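With one protein chain withheld, the remaining protein chains of the complex are depicted in position.
The chains carry the letters A and B, assigned in the order they are written, with residues numbered from 1 in each.
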Amino acid sequence: MTDILDPPKLKVVGTRPIRPDGVDKVTGRAQYGADLVMPGMLVGRIKRSAHAHAKIVSIDTKKARALAGVKAVITAEDLPNLGSEEYEAGEGGGDLRDLSLNVMARSKVLYEGHAVAAVAATSAAVAEAALDLIEIKYEVLPHVIEVEAAMAPGAPVLHANMFTQGLPEKATKPSNIARVNKLGRGNLDEGFAEADVVMSGRYTTQGVHQGYIEPHACVASFSEDGQSTVWSSSQGQFMVRTYCSKLLDLDVADIRVIPAEIGGGFGGKTTVYLEPLALALSRQAGHPVKLVMTRDEVFRATGPTSGAVMEVKLGAKNDGTITAADIVLKYQAGAFAGSPVGAGSMTAVACYNIPNVAITGYDVVTNTPKVAAYRAPGAPIAAFAIESAIDELARKLDMDPIEIRLKNGVADGMKAVYGPTYTNIGYLETVEAIKNHPHYAAPLGPNQGRGLAVGFWFNIGGESTGAVHINDDGSATVVTANPDIGGSRASMGMMAAEVLGLPVELVRPVVGDTTAIGFSGLTGGSRTTFATGMAVTRAAEKVVEDMKRRAALTWDVPVEQVAWENGAAVCLDASKDVKPLSLKAIAGRSGRTGGPISAEVSLTAQGAGPGFAVHLCDVEIDRETGHVTIVRYTAAQDVGRAIHPSYVEGQIQGGVAQGVGWALNEEYVYDADGRMENAGFLDYRVPVASDLPMIEAIMIEVPNPRHPFGAKGVGEVPIVPPLAAVANAVRGALGVRMCDLPLSPPKIRAVIDAQAG
Amino acid sequence: MPHVVLAGSQGREFTGGASEFDVGADTVRRLILELDARYPGFGDYIDRRMAIAIDGEIHQDAYAAALQPDSEIFLIPKIGGG
Partner (left out) sequence: MSKLHITTTVNDDPAEFLTDPSTTLLDALRDNLGLTGAKEGCGSGDCGACSVMVDGRLVCACLVLAAEAEGRRIETIEGMAQGGTLHPLQQKFLEHAALQCGFCTPGLLVAAKALLAENPDPTETEVRYWLAGNLCRCTGYDKVVRAVIDAAAEMRQVRRAS
């Protein structure tokens, strides 16, 4: 078992080699979901609801079927009518019936863009013409978008069979509130009684999209014998396989899912929208079918994350000790239950050692696309509210924002609000890193402000498989099943190379399809380097043990006399005059010593270490236009151990950029009919290169002893603080607290106008 | 005997509101079986929907994980990611 190696002894882990899949990606060779062509392939298209809420009275596909070139037309009638059943294949639970209904509506459409039918035809033009020939009669119903409007008595009810869970008495009337959660500790009244200063605030955010540049895409081929192949860009080929089998009632063994390279996911591709439909179309047509979403469809029909309304009340003593926190979170779930309000509740004050806490979370359905996971789902939203409130509290106490974080900050041995005691965390070190950074003391110019915010995310472990095969020339192949979103393939190769003692150039990491490697959970939840890295490392260790055994056999010594150093077996028995046997030498005669050298390890990784981040942001406001410029950004994070520092920095910088967009410009805009008005990148404004400065990423390494190299998940935490870091900086620059995201120019201008008037 | 705390309100519909339990179990699987015997349906709920923090470390889907007599055990909702 590899113990955590001291940094000086590591040869590969911690360095920055070029990623093995990099050349394909800079030359345009890499194949993404929409790049595959199969012989006889048809083009698929989906017909979508133009109404936010309506009963489907009838669907007539006769004319569409009759059009020359149309080979298949499907509606929900062509899919199994699933009963409600909990299932977990992505991350977090879900209901299979809800998933099925989201993939294709049955009897009711619940959001504009909801799929109602699909066609496959010999060309895009024919497919689109066929969509126009599908006749659908709707009975339009009143719709509801805003979360509090959906909670209000008399709101249009989305699901007649939804009764609020988690209430003290059983609910008797259908509601849009799917669930109420409560979390807390201590005594809130006592806590507020102890406080010298109390502040309260109301904070709102809008729905925002993960914004991956690659639209969803897949090719599916269903054979006459019932076997099928799906080529898909997703965050998990096994997840796609599971959902396709469940939604179409197919045997898992009959579905092979091949992972394409994926053009971004951020959680939005941890579910399926297209693959089951492509399979159903292919089955009917007898040909492969390619289904690719347009950008418009991505916005209208794939999960954004929740918009939310939050109320925060904090109490503190004059010395800055926070004594009480009363928090209410109301999150949009979209068309079906399952917003991330639970995670929002658990993470909201995770960085603070507050003795008296009450957090109430509402999961509320709305006539908007079913929300999908978005990087640390639920946490950035709650952090926006809490970190804004803490910032206000610090101002009321005339206290430095860093000092209030340090005074109330969590450390090993303290209990999280959601229960367990923290161990091996690096939160305070991360705060200190920002406190001691030159950015913190740098002077500010006119119309500039500085904002600090902190954030937390659990990170998860879960099921992973890793295989290491030694080739006869002494090189190694590492196989995993985790799509490579951000350089994880490189890290897998590096960890294996470290254990094997090989140069990283001799280790070839690949991502296998569902038939090529044992089961793996998906890429997401900041789990890949942790859990799949653990599996790969353990497989490499097994290979090393195997090679030691073979060396012992070759030398005719007991295996206890063999050690593995620098990629070779060395004999510890000085009396035996033998030279070290390199991996290459052992590989070359593997046939004689036991056959192929190969190991595969499947595990469920436990003990994932949480991540903490502390961000510092300087903004400058153009008072004439209301435009906010990010002039400086420093992000510190407890990363455990950076396996490939460049890709860890990349995760931090990317999370910051998404958070900045969320804070300043991104939002779903709806018209009076519940239709999205800005379903394109022109008006759904994500950060561009000229919006951002260089983002300084500081990696604090407090290793997680559960991982062979001490790694903690890093991908999600970076998006948690930026919303409040930016908002707190705007507060500094503007002199006024703004509580409603995004802080877009019209809103800033309104504040400036009010200040002038 | 391990002391188990149900953090938060999820799951309390099975226990009639109780949130703390002394459970004589030395593995997670035995804990689930014991709690299900005490509160029918609760063990199944934990199995499907909850993660278990043992002395600060979060375990999900971990029947074999060992519990010491003085282990701090929290039942928390399963955590997803993005």
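What we mean here is this: a contact is a pair of C-beta atoms (placed from the backbone, for glycine too) under 8 Å apart; a residue touches a chain by one contact, two chains touch by 3 or more.
Keep in mind that what you see is a predicted model, and the values were worked out from it rather than measured.
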The chain left out here touches which displayed chains?
A
Determine which one of A:Y647, A:Y668 or A:F709 touches the chain that has been left out.
A:Y647
Touching the hidden chain, out of A:T242, A:T302, A:Q658 or A:N728, is A:Q658
Given that one chain is not shown, which residue among A:I485, A:V511, A:A613 or A:V730 touches it?
A:I485
Can you list, in ascending order, the chain A residues touching the missing chain?
16, 18-19, 21-23, 25-32, 34-35, 37, 125, 210-215, 261-266, 292, 294-295, 485-487, 644, 646-647, 649-651, 653-658, 680-682, 686-692, 694-695
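Definition applied: only the chains that are shown with their structure count from here on.
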From the mean C-alpha coordinate of chain A to that of chain B, what's the distance rounded to whole Å?
26
Within their complex, chain A touches chain B through residues 86, 88, 90-93, 165-166, 180-183, 210, 266-268, 270, 340, 342-343, 345-346, 372-377, 418-423, 457-463, 524-527, 604, 606-608, 706, 716
Note which residues of chain B are touching chain A in the complex, please.
5, 7-10, 13, 48-49, 53, 55-62, 65, 72, 74-82
